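Okay, structure first, notes after.
Shown here: the complex without one of its protein chains, the others still in place.
So that you can tell them apart, the chains are marked A and B in the order they are listed, and the count of residues begins at 1 in each.
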Amino acid sequence: MEALSAFLAMGGHGAFVWPAYGAAALILVGVLVASLARLRREERTLAALAAGATRRGRAKLRAAAEAEAGAGARS
Amino acid sequence: MALHRFANPARFLRFSAVALPWFSVAAVACIAAGLVLGLVVSPADYQQGETVRIMYVHVPAAWMALMVYTVMAGGSVSALVWKHPLGDLVARAAAPIGAGFTLICLVTGALWGKPMWGAWWVWDARLTSVLVLFFLYLGYMALQNAFDDPTRGEKAAALLAIVGFVNVPIIKWSVDWWNTLHQPASVARLAGPSIHASMLVPLLLMGAGFTFYFAAVLLLRVRAEIAARRIRALRLVAMEG
Partner (left out) sequence: MTRKRRRLLVLAIAMGLLGGATALVLAAFQDSLVFFYSPSDLQAKGAPGERSFRLGGLVEEKSVVRAGEGRVTFRITDGVHAVPVAYSGILPDLFREGQGVVTEGRMRPDGVFLAREVLAKHDETYMPREVADALRKTGHWKEGEKR
């Protein structure tokens, strides 16, 4: 227990050492999670688009793309 | 050029499927070992005491900030000059990771500076040039999305990445060219490292761990970029009928 509290105190500079490690961990994990979420989102969209293109034909896809292009032009 | 073997996105996807697990395992293993050695096993410094342990994240993050920028600039050159299909994708994917490492470097540096120098921040040549690097990353990411036409945004951002590369040697040698408060290099120097082996080993382990982390996250992000590009292509085809 004493060894643990000495370890956490870091010779009186624990208030600087631990936030440094915490900030590094937060940023590294944050970038990783954001990258995984983006990959999943893009792959889902791609799969839906590809499925749509084969099953429902091009007409519906074209309508969706035009609607989005219209929305893009308005914004 | 050997890199051209990966020019084909399909081939790249196959490579990434094989490499990703290895990179991930290596990153976790190196960082875990580096943390144990850096936080527990390695001794306190004769002058800095325990605060020296901040170095084990600060210095590798600074190395990565420069390395990732070099990768980004290299990708941009290959995209602009050779129209390499992966160049833009790699540069785009690298930018947020590099910005993250630069932020780690700045934050941990401030946390080390306050107890050791007596100041969170000073405007010396090293600190200022690293802050400029952070803004270059942010500017690159902003510029990509600043145009309606994505290819124009990519071209403008690639030019910024290449022009901004002049900052990389300035950062590296700022501590030798000018009087700075920041100390000169300890590891990459002609006279050999001036760090005791018990501190050098955790430092290098963390450096290796961060490099594998970068490689793994880069593969993930390039895969997302390839998917995004295919989505764009499919939508274009659909619009043209």
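Operating definition for what follows: contacts are C-beta pairs under 8 Å (C-beta built on N, C-alpha and C of every residue); 3 or more make two chains touch, one makes a residue touch a chain.
Worth saying up front: this structure is predicted, and the values here are computed from it rather than measured.
Across the entire complex, contacts from the unshown chain go to B.
Per the touch definition above, the residue from B:131, B:156, B:185 or B:201 contacting the chain not shown is B:185.
Which of B:13, B:39, B:77 or B:201 touches the hidden chain is settled by the complete complex: it is B:77. Residue-wise, the contact with the chain that is not shown comes from B:122, picked out of B:122, B:141 or B:237.
Although one chain is not drawn, its touching partners on chain B can still be listed: residues 43-48, 52, 55, 77, 80-83, 115-119, 122-125, 162-163, 165-166, 170, 177-181, 183-186, 189, 194-196, 198-199.
The rule we apply is simple: only the chains that are shown with their structure count from here on.
Each chain gets a centre from the mean of its Cα atoms; for chain A and chain B, those two points are 18 Å apart.
Interface of chain A with chain B (complex): residues 7, 10-14, 16-17, 19-21, 23-24, 27-28, 30-32, 34-36, 38-39, 42-43, 45-46, 49-50, 53, 58, 61-62, 64-66, 68-69. Considering their complex, residues 39-40, 44, 49-51, 53-54, 57-58, 61, 96-97, 100, 103-104, 107-108, 111-112, 114-115, 213, 217, 220-221, 223-224, 227-228, 230-231, 234-235, 238-239, 241 of chain B touch chain A.
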